[in-house]
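The other protein chains are all here in position, but one chain of the complex has been omitted.
Now for chain A:
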Amino acid sequence: MDVSNILAAHAAKYQAVTVEKETPLDVDPGLLLVTDLNPIEEETYNENLEEHLQSLARDGVQALMASLFSLPTKTSPDGPLAILPPPVYQLPRAKPLPKPKPPTKWEKFAAAKGISHKTKEKKVWDEEKQDWVDRWGRHGKNKEVREQWIHEVPLNADADWDPRKAARDERKERVAKNEKKAQQNLARASRPQSERNEEIERTLATTRISTASMGKFDKKLDGEKKIRGVKRKFDPTEVPIATEKKNSLDLLAKMESDSKKMRREPRGEENPLNVRKAINRASGGRGGIALGRELSGGGGRGRGRGGRGRGGRR
(Lines give C-alpha, C1' and ligand atoms only; values in the text may rest on other atoms or scores of the structure.)
Protein backbone atom coordinates (compact mmCIF):
# COMPACT_ATOMS: atom_id res chain seq x y z
CA MET A 1 0.00 0.00 0.00
CA ASP A 2 1.40 3.34 -1.04
CA VAL A 3 0.79 6.09 1.46
CA SER A 4 3.35 8.52 0.10
CA ASN A 5 0.76 10.75 -1.56
CA ILE A 6 -1.31 10.86 1.64
CA LEU A 7 1.81 11.85 3.56
CA ALA A 8 2.61 14.49 0.96
CA ALA A 9 -0.92 15.91 1.21
CA HIS A 10 -0.59 15.95 5.01
CA ALA A 11 2.78 17.72 4.76
CA ALA A 12 1.35 20.30 2.39
CA LYS A 13 -1.54 20.96 4.79
CA TYR A 14 0.68 21.53 7.81
CA GLN A 15 3.90 23.46 7.60
CA ALA A 16 7.11 22.26 9.21
CA VAL A 17 7.42 22.63 12.97
CA THR A 18 11.06 23.64 12.75
CA VAL A 19 11.88 27.00 11.21
CA GLU A 20 14.77 27.07 8.77
CA LYS A 21 16.32 30.48 8.07
CA GLU A 22 19.64 31.65 6.68
CA THR A 23 20.41 33.46 9.90
CA PRO A 24 18.72 31.58 12.75
CA LEU A 25 16.00 33.54 14.59
CA ASP A 26 17.08 35.25 17.81
CA VAL A 27 14.70 34.03 20.52
CA ASP A 28 14.60 35.50 24.02
CA PRO A 29 11.96 33.49 25.92
CA GLY A 30 12.44 35.61 29.05
CA LEU A 31 10.75 38.54 27.30
CA LEU A 32 8.76 36.34 24.87
CA LEU A 33 10.72 38.16 22.15
CA VAL A 34 11.79 36.90 18.71
CA THR A 35 14.07 38.95 16.46
CA ASP A 36 14.38 38.13 12.78
CA LEU A 37 17.76 39.38 11.58
CA ASN A 38 17.36 38.13 8.01
CA PRO A 39 17.23 40.75 5.25
CA ILE A 40 13.80 41.23 3.70
CA GLU A 41 13.24 39.24 0.50
CA GLU A 42 12.33 41.90 -1.99
CA GLU A 43 10.56 39.56 -4.40
CA THR A 44 7.94 38.18 -2.04
CA TYR A 45 7.66 41.56 -0.31
CA ASN A 46 6.68 43.31 -3.53
CA GLU A 47 4.51 40.47 -4.77
CA ASN A 48 2.11 40.21 -1.83
CA LEU A 49 2.89 42.24 1.25
CA GLU A 50 0.17 40.80 3.45
CA GLU A 51 1.17 37.21 2.78
CA HIS A 52 4.83 38.01 3.30
CA LEU A 53 4.17 39.61 6.67
CA GLN A 54 1.95 36.74 7.72
CA SER A 55 4.59 34.15 6.89
CA LEU A 56 7.22 36.16 8.77
CA ALA A 57 4.96 36.39 11.81
CA ARG A 58 4.11 32.72 11.63
CA ASP A 59 7.80 31.73 11.56
CA GLY A 60 8.53 33.95 14.52
CA VAL A 61 5.67 32.60 16.62
CA GLN A 62 6.58 29.04 15.66
CA ALA A 63 10.15 29.56 16.83
CA LEU A 64 8.94 31.13 20.10
CA MET A 65 6.54 28.26 20.74
CA ALA A 66 9.26 25.72 20.05
CA SER A 67 11.57 27.44 22.54
CA LEU A 68 8.77 27.64 25.15
CA PHE A 69 8.08 23.91 24.89
CA SER A 70 11.76 23.12 25.37
CA LEU A 71 11.82 24.99 28.71
CA PRO A 72 11.59 23.20 32.06
CA THR A 73 8.04 23.08 33.39
CA LYS A 74 6.32 22.87 36.71
CA THR A 75 2.87 21.50 37.35
CA SER A 76 0.06 23.68 38.56
CA PRO A 77 -3.72 23.24 38.99
CA ASP A 78 -4.14 25.01 35.61
CA GLY A 79 -1.76 22.63 33.86
CA PRO A 80 1.99 22.68 33.27
CA LEU A 81 3.66 26.11 33.31
CA ALA A 82 6.96 26.88 31.60
CA ILE A 83 9.59 28.52 33.79
CA LEU A 84 10.94 31.51 31.88
CA PRO A 85 14.67 32.17 32.06
CA PRO A 86 15.83 35.70 32.97
CA PRO A 87 15.64 38.04 29.92
CA VAL A 88 18.77 38.53 27.81
CA TYR A 89 17.71 41.49 25.66
CA GLN A 90 18.43 44.87 27.25
CA LEU A 91 15.30 46.99 27.03
CA PRO A 92 15.96 50.74 26.79
CA ARG A 93 15.00 52.97 29.74
CA ALA A 94 11.44 54.27 29.63
CA LYS A 95 12.35 57.46 31.47
CA PRO A 96 15.33 59.79 30.99
CA LEU A 97 18.30 59.47 33.32
CA PRO A 98 17.85 61.34 36.59
CA LYS A 99 19.61 64.69 36.60
CA PRO A 100 22.65 64.98 38.84
CA LYS A 101 22.01 66.88 42.07
CA PRO A 102 23.26 70.46 41.99
CA PRO A 103 26.45 70.67 44.10
CA THR A 104 26.20 72.20 47.56
CA LYS A 105 28.31 75.19 48.51
CA TRP A 106 30.80 72.95 50.30
CA GLU A 107 31.04 70.58 47.34
CA LYS A 108 31.79 73.50 45.04
CA PHE A 109 34.43 74.83 47.42
CA ALA A 110 35.98 71.37 47.84
CA ALA A 111 36.12 70.87 44.09
CA ALA A 112 37.80 74.27 43.64
CA LYS A 113 40.37 73.53 46.34
CA GLY A 114 40.89 69.95 45.30
CA ILE A 115 39.67 68.51 48.58
CA SER A 116 38.61 64.93 48.18
CA HIS A 117 35.76 63.41 50.12
CA LYS A 118 36.70 61.30 53.14
CA THR A 119 34.21 58.75 54.40
CA LYS A 120 33.89 58.72 58.14
CA GLU A 121 33.56 55.37 59.80
CA LYS A 122 30.53 55.06 62.01
CA LYS A 123 32.60 53.50 64.78
CA VAL A 124 35.51 55.20 66.53
CA TRP A 125 38.07 53.72 68.89
CA ASP A 126 37.59 54.58 72.53
CA GLU A 127 40.83 54.56 74.42
CA GLU A 128 39.29 54.37 77.89
CA LYS A 129 36.82 51.61 77.13
CA GLN A 130 39.32 49.91 74.82
CA ASP A 131 36.46 49.26 72.43
CA TRP A 132 34.85 50.54 69.21
CA VAL A 133 31.95 52.88 70.02
CA ASP A 134 29.42 54.71 67.82
CA ARG A 135 30.48 58.16 66.60
CA TRP A 136 26.93 59.46 67.17
CA GLY A 137 23.55 58.13 68.27
CA ARG A 138 22.67 56.42 71.53
CA HIS A 139 25.73 56.35 73.81
CA GLY A 140 27.64 57.96 70.96
CA LYS A 141 31.07 59.46 71.27
CA ASN A 142 29.62 62.95 70.75
CA LYS A 143 27.61 62.56 73.95
CA GLU A 144 30.65 61.57 75.95
CA VAL A 145 30.69 64.74 78.02
CA ARG A 146 27.18 64.08 79.28
CA GLU A 147 28.16 60.77 80.76
CA GLN A 148 31.40 62.02 82.32
CA TRP A 149 31.35 61.75 86.12
CA ILE A 150 33.65 64.75 86.68
CA HIS A 151 33.84 68.04 84.79
CA GLU A 152 36.34 70.83 84.52
CA VAL A 153 34.68 74.19 85.28
CA PRO A 154 36.08 77.29 83.60
CA LEU A 155 37.33 80.06 85.87
CA ASN A 156 34.81 82.68 84.80
CA ALA A 157 31.81 80.35 84.93
CA ASP A 158 28.53 81.32 86.60
CA ALA A 159 27.44 79.71 89.82
CA ASP A 160 24.70 77.75 88.10
CA TRP A 161 26.87 76.65 85.16
CA ASP A 162 25.77 73.22 84.01
CA PRO A 163 28.53 71.51 82.04
CA ARG A 164 26.13 68.87 80.66
CA LYS A 165 23.69 71.51 79.39
CA ALA A 166 26.53 73.58 77.89
CA ALA A 167 27.83 70.57 75.98
CA ARG A 168 24.34 69.72 74.78
CA ASP A 169 23.64 73.27 73.66
CA GLU A 170 26.86 73.37 71.71
CA ARG A 171 25.96 70.14 69.94
CA LYS A 172 22.41 71.33 69.18
CA GLU A 173 23.78 74.56 67.81
CA ARG A 174 25.98 72.68 65.35
CA VAL A 175 22.97 70.65 64.22
CA ALA A 176 20.89 73.80 63.72
CA LYS A 177 23.67 75.44 61.74
CA ASN A 178 23.96 72.44 59.47
CA GLU A 179 20.20 72.46 58.93
CA LYS A 180 20.33 76.13 57.98
CA LYS A 181 23.13 75.52 55.50
CA ALA A 182 21.15 72.68 53.94
CA GLN A 183 18.15 74.98 53.51
CA GLN A 184 20.36 77.58 51.85
CA ASN A 185 21.75 74.94 49.52
CA LEU A 186 18.21 73.98 48.54
CA ALA A 187 17.27 77.60 47.88
CA ARG A 188 20.42 78.11 45.83
CA ALA A 189 19.68 75.03 43.75
CA SER A 190 16.09 76.03 43.00
CA ARG A 191 16.82 79.50 41.52
CA PRO A 192 19.91 81.22 40.12
CA GLN A 193 21.54 83.98 42.12
CA SER A 194 20.63 86.75 39.67
CA GLU A 195 16.95 85.94 39.98
CA ARG A 196 17.11 86.01 43.77
CA ASN A 197 18.94 89.33 43.69
CA GLU A 198 16.23 90.77 41.50
CA GLU A 199 13.55 89.65 43.90
CA ILE A 200 15.44 91.08 46.84
CA GLU A 201 15.74 94.40 45.05
CA ARG A 202 12.04 94.41 44.23
CA THR A 203 11.16 93.70 47.83
CA LEU A 204 13.54 96.40 49.03
CA ALA A 205 11.99 98.94 46.66
CA THR A 206 8.54 98.05 47.96
CA THR A 207 9.57 98.35 51.60
CA ARG A 208 11.24 101.71 50.99
CA ILE A 209 7.95 103.28 49.93
CA SER A 210 5.82 101.39 52.43
CA THR A 211 6.02 103.88 55.29
CA ALA A 212 3.41 106.49 56.16
CA SER A 213 5.30 109.17 54.26
CA MET A 214 5.94 106.87 51.29
CA GLY A 215 9.60 106.81 52.25
CA LYS A 216 10.03 110.58 52.14
CA PHE A 217 11.25 111.13 55.71
CA ASP A 218 13.12 107.87 56.13
CA LYS A 219 16.78 107.82 57.08
CA LYS A 220 18.93 107.46 53.99
CA LEU A 221 21.75 104.96 54.07
CA ASP A 222 24.93 106.11 52.39
CA GLY A 223 25.20 104.79 48.88
CA GLU A 224 21.44 104.39 48.65
CA LYS A 225 20.14 105.28 45.21
CA LYS A 226 16.90 106.96 44.24
CA ILE A 227 14.18 104.57 43.15
CA ARG A 228 13.64 104.81 39.45
CA GLY A 229 10.45 103.56 37.84
CA VAL A 230 9.96 102.28 34.34
CA LYS A 231 9.93 105.09 31.81
CA ARG A 232 7.14 105.14 29.27
CA LYS A 233 8.30 104.85 25.69
CA PHE A 234 6.49 106.49 22.81
CA ASP A 235 6.98 106.45 19.08
CA PRO A 236 8.79 109.50 17.75
CA THR A 237 6.46 112.33 16.74
CA GLU A 238 7.77 112.39 13.24
CA VAL A 239 7.68 108.97 11.63
CA PRO A 240 7.08 108.39 7.92
CA ILE A 241 3.34 108.87 7.55
CA ALA A 242 3.09 105.76 5.41
CA THR A 243 4.26 103.49 8.22
CA GLU A 244 1.90 105.20 10.64
CA LYS A 245 -0.97 104.63 8.23
CA LYS A 246 -0.01 101.01 7.81
CA ASN A 247 0.12 100.49 11.59
CA SER A 248 -3.33 102.03 11.99
CA LEU A 249 -4.83 99.90 9.22
CA ASP A 250 -3.22 96.79 10.70
CA LEU A 251 -4.67 97.63 14.10
CA LEU A 252 -8.10 98.15 12.53
CA ALA A 253 -7.93 94.80 10.77
CA LYS A 254 -6.88 93.13 14.00
CA MET A 255 -9.70 94.77 15.96
CA GLU A 256 -12.21 93.69 13.34
CA SER A 257 -11.10 90.07 13.41
CA ASP A 258 -11.09 90.16 17.22
CA SER A 259 -14.63 91.50 17.39
CA LYS A 260 -15.78 88.86 14.91
CA LYS A 261 -14.30 86.18 17.10
CA MET A 262 -15.90 87.70 20.19
CA ARG A 263 -19.27 87.81 18.51
CA ARG A 264 -19.10 84.27 17.22
CA GLU A 265 -18.27 82.56 20.48
CA PRO A 266 -21.21 83.43 22.73
CA ARG A 267 -23.70 82.89 19.95
CA GLY A 268 -22.61 79.26 19.63
CA GLU A 269 -23.29 78.64 23.31
CA GLU A 270 -26.45 80.63 23.86
CA ASN A 271 -28.53 80.05 20.80
CA PRO A 272 -28.22 77.01 18.61
CA LEU A 273 -30.60 78.68 16.15
CA ASN A 274 -28.93 80.86 13.53
CA VAL A 275 -31.33 83.81 13.72
CA ARG A 276 -30.05 85.56 10.64
CA LYS A 277 -30.41 82.45 8.53
CA ALA A 278 -33.88 81.71 9.91
CA ILE A 279 -35.10 85.24 9.12
CA ASN A 280 -33.62 85.04 5.67
CA ARG A 281 -35.39 81.81 4.99
CA ALA A 282 -38.77 82.82 6.46
CA SER A 283 -38.80 86.10 4.55
CA GLY A 284 -37.61 84.56 1.33
CA GLY A 285 -34.41 86.57 1.39
CA ARG A 286 -36.10 89.99 1.86
CA GLY A 287 -35.03 90.59 5.46
CA GLY A 288 -36.72 90.87 8.84
CA ILE A 289 -38.31 94.28 8.26
CA ALA A 290 -40.18 93.11 5.19
CA LEU A 291 -41.33 90.05 7.03
CA GLY A 292 -42.59 92.14 9.97
CA ARG A 293 -44.44 94.42 7.62
CA GLU A 294 -46.05 91.50 5.86
CA LEU A 295 -47.17 89.89 9.11
CA SER A 296 -48.64 93.11 10.53
CA GLY A 297 -50.53 93.53 7.26
CA GLY A 298 -48.95 96.91 6.56
CA GLY A 299 -49.32 97.78 2.93
CA GLY A 300 -47.55 98.85 -0.10
CA ARG A 301 -45.27 101.60 1.25
CA GLY A 302 -42.26 99.37 1.55
CA ARG A 303 -43.01 97.17 -1.41
CA GLY A 304 -40.92 99.09 -3.82
CA ARG A 305 -37.85 99.06 -1.60
CA GLY A 306 -38.08 95.42 -0.73
CA GLY A 307 -34.72 94.72 -2.31
CA ARG A 308 -32.94 96.96 0.11
CA GLY A 309 -33.73 94.85 3.11
CA ARG A 310 -31.96 91.87 1.62
CA GLY A 311 -29.62 90.49 4.20
CA GLY A 312 -29.60 93.87 5.87
CA ARG A 313 -30.26 92.81 9.42
CA ARG A 314 -27.41 91.10 11.14
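As a working rule, a residue touches a chain if its C-beta (ideal position, glycine included) is under 8 Å from a C-beta of that chain, and two chains touch if they have at least 3 such contacts; residues count from 1.
By definition in this document, contacts and distances are computed from a predicted model.
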| item | value |
| --- | --- |
| Among "60S ribosome subunit biogenesis protein NIP7", "Translation initiation factor eIF2B subunit beta", "SUMO-activating enzyme subunit" or "39S ribosomal protein L37, mitochondrial", UniProt-listed name of the chain not shown | "60S ribosome subunit biogenesis protein NIP7" |
| Touching the absent chain when the full complex is considered, from A:Ala157, A:Ala176, A:Met255 or A:Ala282 | A:Met255 |
| Hidden partner interface residues of chain A, rising order | 234-239, 241-242, 244-245, 248-249, 251-252, 255-256, 287-289, 292, 308-309, 312-313 |
